[in-house]
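Okay, here's the structure, questions in a sec.
For this view, one protein chain was removed and the others were kept in their places.
Chain naming follows the written order as A, B and C, and within any one chain the residues start at number 1.
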Amino acid sequence: MSIFQSSLRKPLIEGKKSYQEITSQILDPLVNKPIKLWYFAITLSGGAMLFGLLMMGWTIWQGIGTWGENRTVGWAFEISTFVWWIGIGHAGTFISAILLLFRQRWRNSINRSAEAMTLFAVICAALFPFIHLGRPLLTFFIFPYPNTRLLWVNFNSPLVWDVFAIATYFTISLVFWYVGLIPDIATLRDKLRKGLKKTVYNFLSFSWKGSARDWHRHEVTSIMLAAIATPLVLSVHSIVSMDFADSILPGWHTTIFPPYFVAGAIYSGFAMVLTLLIIARKLMNLEDFITVEHVESMNKILIATGSIVALAYITETFMSWYSGIEYEQYMLQNRMTGPYAWAYWIMIICNVGSAQLLWIKKLRRSLLFTFFISIVINIGMWFERFVIIVTSLHRDFLPSSWTMYKPTIVEYGLLIGTLGIFFTAFLLFIRVFPVISISEEKSILKTENALQVAKEIHHG
Amino acid sequence: MDNKDYISVYFDDEDPMLQALRRLKENNLTIIDVLTPFPVHGIDKLLSVKRTRIPVGGFIFGALGGILAFWFMTWVFTVSYPLIIGGKPFFALPSFVPITFEMTVLFAGLSMAAGMFLRSKLKPDIRFKPADERITDNMFVIVIGSNANTTRESIRTVLSGISIIEIR
Amino acid sequence: MKKYRKDILSEQVRPKDDLSPEPAYEFDPLPELIKDSATGLHSSRRDFLKLCGYSFALAALSSCRSKISKAIPYVIAPNEITPGDALYYSSSYVNGSDYCSIIVKTRDGRPIKIEGNPRSSMTRGGTNARVQASVLDLYDMERFKEPISNGVPVSWDEADGEITARLKKISYDHGSIVLLTPTVYSPSTEAVITDFIEKFPGTAWVRYDAVSYSAMLEANLISFGRQVIPRFHFDKADVIVSSGADFLGTWLSPVEFTKQFSSRRDPEGSMNYLIQYEAGLSVTGCTADKRIQIRPSQEYALLLNIYREVVKLTEGRESNAPSSPADVRDIAVKLTSSPGRSLVISGSNVKDIQLLVNEINRYLGNIGTTIDFSRYMRTHEAIDSGMADLVSRMNAGDVDALIFWNVNPAYTWYDRDAFTKGLKKVGIAISLSGSPDETSSLVQYICPDNHYLESWNDAEPEKDLFSLMQPVISPLFNTRQMADTLLKWSGSAISYYDFIRSYWAVNMLPRQKEYSDPVAFFDHSLQEGVFETVDKNVRPAALLTRPVSHVFDPSLLKTGDDREALFEVVLYEPVAIGEGRQANNPWLHELPDPVTRICWDNYASISGLQAKENSLTEGDLIDIGGLTFPVHIQPGQAYGTLSIALGYGRKVCGMAGNGVGSDAWPFLTMDNGNVSYTRTLGRIGKTGSGYLFAQTQGHHSMEGRALIRETGLNEFKVNPSAGNELHEHYTRHAKSLYKEREYPHHHWGMVIDLSKCTGCGACVIACQAENNVPVVGKEEVQRVHEMHWIRIDRYYSGDDMDPEVGFQPVLCQHCENAPCENVCPVGATNHSGEGLNQMIYNRCFGTRYCNNNCPYKVRRFNWFNYTGAGTLRGNLRDKAGMTGDLRRMVLNPDVTVRSQGVIEKCSFCIQRIQAAKLKAKTEKRALYPGEIRTACSQSCPANAIIFGDLNDKESEMNRLIRSGRNYNLLEELFTKPSVNYLTRIRNRT
Partner (left out) sequence: MFDPYLAKSLRYILSVILLTGNSLPLLPSDLQEADTVFSRKEFSAEELVRGERLFYGLAYPAEMTVDCEKCHNTKWSDSLNWNPDALEISVKYLNKSGADLQAVLLRPKGKKMAEVHNNFQLTNEDVVLIKAYMDRFVDVGIKKQKPVVTNLLLLIISFVVFSISLTDLIIKRIFRNSRFNLMLLTVSSVVMIWILAAGAIAFGRARDYSPDQPVKFSHYVHAGQNKTDCNYCHYSARSAKSAGIPAGNICLNCHFLVRSGTRSGVTEISKVTGAYDNNEPVKWVRIYRLPDFVFFSHAQHVTAGEIACESCHGDVKTMDRLYQVPDLSMGWCIKCHDTRKVNLTNTYYKTYFSGIYNDFTAGRTDSVMAAVTGGRDCGNCHY
């Protein structure tokens, strides 16, 4: 790639750096003691996590009756949160896999943390199918293992597909993440003096030595994993959406759900990545690596996916009306004007309105605004799931069974608790592993430095 | 030091390293390995590294996983314990698609990762000692097989004009 | 823990030729049970029971094995009990004026289910919710367990000694003893009481019914010379005019009347026409073809107008009547056009109104046709003035001894303060009540009666219709039957059982010719449960045939427009709780009111218009006449009226019933010698808001969806599928992607006739009893966690202020293309080869996905540990005490008790299907037609639910399914339910 062909592109690494500088700038925060803000953050998230675990225990002991769910609304907060987390878990692999295939070099500074975020989000999500069971101690029933009852599972059920999809997604994401991490762990290993820490990293580095042949296999494997992870990403949320699309409930039984859910997932995932990166670059002094250029690129993706989501809303509305089915029509009317209309309009404002603001370049490049909007989008996306699940369920076919749903403290506790788990895990992660892929940064350093030079020349 | 059977040449940038590599090849010197902190493009060709067959393995295992999953579900629903579910036929083909796909991906992904680890002999080992701790930072090292004719001096001659940090 | 010994003296239904004396044997499944509870170890699920046959009880032993289970056989096996097999005994349900001929199902010595006895010409196999629930009262731990003297438990000998000494002294001193009972219609008990009175001269016997029909009795005396309530024949009436009489719900004999009424709701046969005038919306009002709202004060004017019109049409002469609150000309034409085939009734307890009704019926020629004085009812014979006299005598210090049995005037008497004050002046007060109540808490002696399932008795609910009651379990506590107590006090040496036998030998035997041996005759009658005969020797007294000329009371014509200022409070007997006798019965409390769908509560129903005027909303608390009630806005409530249910607000009855709802009895007044159930009161004042009802249905409109399909009779006559056009449309367009499955062997199905269903709720309780459905309590119902497997949806349509009402029982539809089955990840719900949607509790791990995907929302999730059947400990939520050791004895051992966290739902009573199939297999035969009946179907007094095999093309069920009225609920979803509905036909002619 010639320097001058892409002179309009802004460099992705600020300040002309040497390889050594990259290594030390990324690794120094790991080697040094954390700043006070980090302690504050982990105390907060750890507290939230403990509260959540307490509520989980209470649920398992006392039963699902501790939640606000009832005869008619069999799923509510927990599945909303589950789908929300799964959605957030999409950005990581999307960034690593799809953007890798498309050779989007700006992904190099964000893919590591995005992938980690994926893993943590999937862990948070995977908790819900477990705790929302009436008899969580029998979770093993879901696995098709040979048993003396001669029973298997029902492969017709989207919940079984979910188990396979999420397990596969988690496994492949973990492998992909770790494969990418190995050379960086090696760097970290070599950076450290003797001690337990070095031993541990040595162990984790899988005796990586940086041989050209290893690099070759590493690259091929990464690309191939990316190639298979791409349809995987799309499939996971498609399958999660089938939990709803496969049912007969108006508002759930919708064929546009798979693409709609995938777009929504990437939308919320990118928003969450933005939230985290804007925090991480401050906590870890990574301003040179995570630049406004990165933020802007991601904001562009937010515009794209946000517009797809908006289109999906419009389609949903149109199809409800056009179907001529009274249950469908009523469902949408109820969403917009019924007792949960407030949730619907929060969803519309947060998801449709906010992303469209990013057409404005100034806002798109403002870190503060992006941080704010990323949180708004995640709130909106949570409400999207809430709207889909609760407003569809609470007034379905037989008006005699219509009812209202009101969450309890336990359910709020579970949401807070998973947020706590997520942020605790992320805060620990940034202390333990390089948050930016060192080797990949180095591989693009030459180009970026040249861009920097070109920029300086350009600006005189 | 002298009785080592290889010589390491250190560079602090990939460009001189590639230049050196080309020159060493021209002189028909045995290049054992090249160690770099990141994948340097073009190096494969110079070292004539064969394209790895990991993707082929991934394909085979992926297909195997898919077939296994599909066969298993079919067997369960038609032979092992057929259940009447929602008025559907026992062989509910569309229902088998998602899991077949997922298992294909899982088998392919895991087999490729395993292939990489096995082929590169990557394994956890706390007694591992890297050749040089700077390699993962900023050093590029060409390891040349040494013999009576190939000494550090001879290599220094061959690589004259290229910025070398060190020859060991 | 006390050891309860049970000496069963009961007799099984046995072959006629078996005349051997009943074996005396004993067994006690209880002690093991009690021991278990002492160690805190409940057996896991189907409960301690599974066993009793051989009484396995879990022993709290632990060894190298996890649990040792013991198998404890009888010492001497009773001849007729086969472990694990059910036995059926015919008996009678008698609770005050409530009567039903029943068959009791017992398992291993425990009665667990009540069914109707089809051999009774009165109840004809029907039951209602109260009858179904009565078996639970047996297992009430809070019943009196032994005689009590001044709060101290004593032995029967002590109690008998002290009491007889006192009574003898009073009798000797020419003091007065009063025996206060409800209407007693047991001939043998009457004889016992007569003996008692002979033994203690000066004893007065006062009868008192809390819900009184004394005005009717008095009016009949004036009109016809007979102080009796005639037998009504709703099945013979083409036109029925009811003024405030909820005869399908509570009035007089609702099971009998529902049977009769529903037999005339067949649009293909002859269909009757029912017009209901009432203030609050009742079950009858919901079913009526035409319902007109009137206030109680308008009733007299209304009936007077009908009278005038009827007289004009029949006699051609004019009579004076004030202006009518409703146009009655049409109805008078209808009435007179079918002379002798109409019926006018009134639920009022005002003598003049009943007189008027009598005259109308006389002019219509109904006496002797639809109103039968030759076989009058004996269940309501009490005259209010008798009780009023007693209270004044008590206050005058004129009563030395007062013996109560089965009455609770301290709760139900209109002037309860006067009663309690008077009671203090009574020398000795003795209660023979079986369970604690407000009155028994005020007396010196309590000599507890048995539960009816522990008692021998006979009954004559209608003249010459006799019925026997037999114990199906020996008394659980140290109690003694009331008649036995009286016999004992009279100094008689024989037991009441022997007394009945000899009474029957003397009095009943001559009435028939088939048997000459009294023992054989008695055994035969016992087996049948009923004995019907006409005593040829006694000619019915002649009726007065001349119309009574009487002065119409102008004070009753309160037609002036005082609606601005005053509210008329209408007090009514709720369908489930009645007058409050069974107030400690959690099943009945949790049965939603058929109309309001509210359970565990009573409330003041108010019309929507008036609520708006008084700026009241649902759940506001109002002060009315010094009492506080939550407001329920009731469509169809007459403007200016408040309907409030009696029977709630019990203070002394037990943990399930204490303090449920509010006490409305103080509203009662005495009016012209009869207790008045209506009262005019001043303005209402709002005192609070936000009261949350435990209401099981939150939305009351069908939202234009074709759920209950209905049409008029005329339209139906023209087109049998009128109102059901959609069915054809959907059937024609139904296409399946897959080849449809066939169920060639059996294919169980059901048809529900919406024209017949009155919404009474008998099926709900029958299902609850049969299938061990847990009770969750008020709080849980408020959180929409109720568990009933069958519910009766009630929809209002039309005008908000004057709606038409439809009932629709909804249970699992057993869809062939069941949406729930597809989504269960573990296959815990799937289809059987017999077309049943099976729910496997032990496989279920509780994702609730099936429930989300069920369009009928009939699946129920065990949100908490309601039953104590789970594996986790310390999380039991049992507000109603249903998991107590005694209460658990009502559980059906053939149905799994579900644990926390699993879904449950209607199984089509698969345990009955399995049992019947097995019986057929072992007898190597095909099933008999109608051999299998689900609990709901069997209990229904209206025959609205029919169960059967869809493959049996000859059956009545399939004939109905083939009719044009048949449709499936939400058939557009193509779930292909096995439950079919028949369109509701309203007689709008």
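Methods note: a contact is a pair of C-beta atoms (placed from the backbone, for glycine too) under 8 Å apart; a residue touches a chain by one contact, two chains touch by 3 or more.
Because the structure is predicted, anything quoted here is derived from the model rather than measured.
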{"item": "Displayed chains contacting the withheld chain", "value": "A, B, C"}
{"item": "Sole residue of C:Tyr89, C:Tyr277, C:Tyr841 or C:Tyr967 that reaches the chain not shown, by the stated touch rule", "value": "C:Tyr841"}
{"item": "Option touching the unshown chain, where C:Ile275, C:Leu571, C:Ile910 or C:Leu950 are the choices", "value": "C:Ile910"}
{"item": "Hidden partner chain, touching residue among C:His729, C:His745 or C:Arg873", "value": "C:His745"}
{"item": "Option touching the unshown chain, where C:Lys70, C:Arg683 or C:Lys953 are the choices", "value": "C:Lys70"}
{"item": "Positions on chain A contacted by the hidden chain, ascending", "value": "147-151, 203"}
{"item": "Touch list for chain C against the chain that is not drawn", "value": "43-47, 50-51, 53-56, 59, 64-66, 68-77, 82-85, 744-746, 830, 832-834, 836, 838, 840-843, 894-897, 907, 910-911, 914, 917-918, 920-922, 924-927"}
{"item": "Positions on chain B where the hidden chain makes contact", "value": "81, 123-127"}
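Here, only the chains that are shown with their structure count from here on.
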{"item": "Chain pair with the higher count of C-beta pairs in contact (B-C, A-B)", "value": "A-B"}
{"item": "Centrality ranking, top chain (CA atoms only)", "value": "C"}
{"item": "Where chain A and chain C are represented by their mean Cα positions, the distance between them in whole Å", "value": "58"}
{"item": "Distance between chain centroids, defined by C-alpha means - chain A, chain B (Å)", "value": "29"}
{"item": "Centre-of-Cα separation between chain C and chain B, whole angstrom", "value": "80"}
{"item": "Chain C, residues touching no fewer than two other chains", "value": "819, 821-822, 827, 830"}
{"item": "Where chain B touches two or more other chains at once, by residue number", "value": "83, 85-86, 88"}
{"item": "Chain A residues within the chain B interface of the complex", "value": "18-20, 23, 144, 150-152, 154-156, 158, 160-161, 164-165, 167-168, 171-172, 175-176, 179, 182-183, 186-187, 189-191, 199, 202-221, 224-225, 228-229, 231-232, 235, 239, 242, 438-440, 442-443, 446"}
{"item": "Complex contact set, residues of chain C against chain B", "value": "736, 738-741, 815-822, 827, 830-833, 976"}
{"item": "Residue ranges of chain C in contact with chain A within the complex", "value": "697-705, 707, 780, 783-786, 791, 793-795, 808, 810, 819, 821-827, 830, 843-849, 851-853, 855-857, 860-865, 870-872, 874-875, 877, 899-903, 969-970, 973, 975"}
